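One chain of protein is taken out of this complex; the other chains stay put.
Now for chain A:
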Amino acid sequence: MKTTIKEQYLVSTFFTFFLVHSSQTGLALLGFQDNISKNAQQDAWVSVILTGIVIHFILWLIYKILDEKHPDLMAIHHYCYGKVIGNCLSFFVLLYFLLQSLTVFWGYIEIIQVWVYPTLKTWQLGIVLGILIYYLVSGGFRLLTGFSFWGVVLPSFLLILIYFPIKYAKTTITLLPILNHSIGDILLSAKASTLLFLGFEWILIYYPFIKDANKSQKWAQFGTLYSTILYLIITLISFIFYNQEALQHTPWPTLKMVKIVHFPFVERFEYIFIFIWLLVIISPLCISIWACTRITRRLTRIPPKISLFVFLIMIVTATTSTKDFRSVEKISTITSEIGFYFIYTYIPLLFLIKHIKMKRNKSF
């Protein structure tokens, strides 16, 4: 089965940088420091670098898996497993992507409720966000690519804002001693920091929408590199601004660091920051939902507008179904766990299966 996308729907090659980087930066950037430093403590920045390197490798594997003949995950699945099993597996991947979008959707609503409007009801926000997402995703992939520009520019503003925590930080000795944790601890922290980089695997779906896609690997790797650097800087700054014990008592360290920024005319800068962050999370959120509709379109004949509507209804309903604040944490743990095994086990496995199959086909 061939899938060629019309020229007018394609995006330029270098946009892969924006797509990959903005898929990786999202909600996790607001509060990841306490999770990753649970095991390796002040050495957790080593884990971030380590994860970054591994992600570069996985990205390389993905580019090895995808080729002209099989430009997306569904085509690969068909080729490797046949029609029935392949479609089943694609469906599971769809569920995983849906779970990812649910996590972001839910997490953002939670942040708004905790930080800004404690009395606002979940369904009100859910519906407003849902309409917004419907509008954006129905605009097509090119529009989402445009949006991913903000997903790169706005997190970069954090690099300017770190002036404030640095001004308040008294000492850098909280980063010392370097590497006094065991390799096991560092690896556990690396596992926790995998969540930060999740999102780049959507390239398995939007690969055919990139012009000269086989040349886009360079940009994708740059995107990941930039994410790694950004995360590394934020991690180091938070380790200086907080100490390890205080960090464990802070659920959203980045937001709390932004909180200390204040101007005579804005007392609570984090209000502005949280709402600007909507532009940052909107692109990974929309791309993941778009990926779901794309998979549906490739598996069935359901038009994207209908499947999009159904997915959004599902997400909004799931979000409003429980009021327990732990459920967000639970679902994000489950998602990162699935994501961890998806990129570290399933993608290498797919790579192996495809190559074995290719070799066999050649020898016949």
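Here, a residue touches a chain if its C-beta (ideal position, glycine included) is under 8 Å from a C-beta of that chain, and two chains touch if they have at least 3 such contacts; residues count from 1.
Operating definition for what follows: contacts and distances are computed from a predicted model.
*Asks:* Assuming one chain is omitted from the figure, identify its UniProt name from "Ger(X)C family spore germination protein", "Aldehyde dehydrogenase family protein", "Acetolactate synthase" or "LLM class flavin-dependent oxidoreductase".
*Replies:* UniProt lists the chain left out of the view as "Ger(X)C family spore germination protein".
*Asks:* Given the contact definition stated above, which residue among A:N87, A:S138 or A:N243 touches the chain not shown here?
*Replies:* A:N243
*Asks:* Thinking of the whole complex, not just what is shown, which of A:I5, A:V54 or A:V114 touches the missing chain?
*Replies:* A:V114
*Asks:* Of the residues A:I173, A:I272, A:I313 or A:I334, I need the one that contacts the missing chain.
*Replies:* A:I173
*Asks:* Since one chain isn't shown, list which residues of chain A touch it in the complete complex.
*Replies:* Within chain A, the residues touching the omitted chain are 114-115, 117, 119-120, 124, 128, 168, 170-171, 173-177, 180, 242-246, 248-249, 259-260, 262, 267-268, 270.
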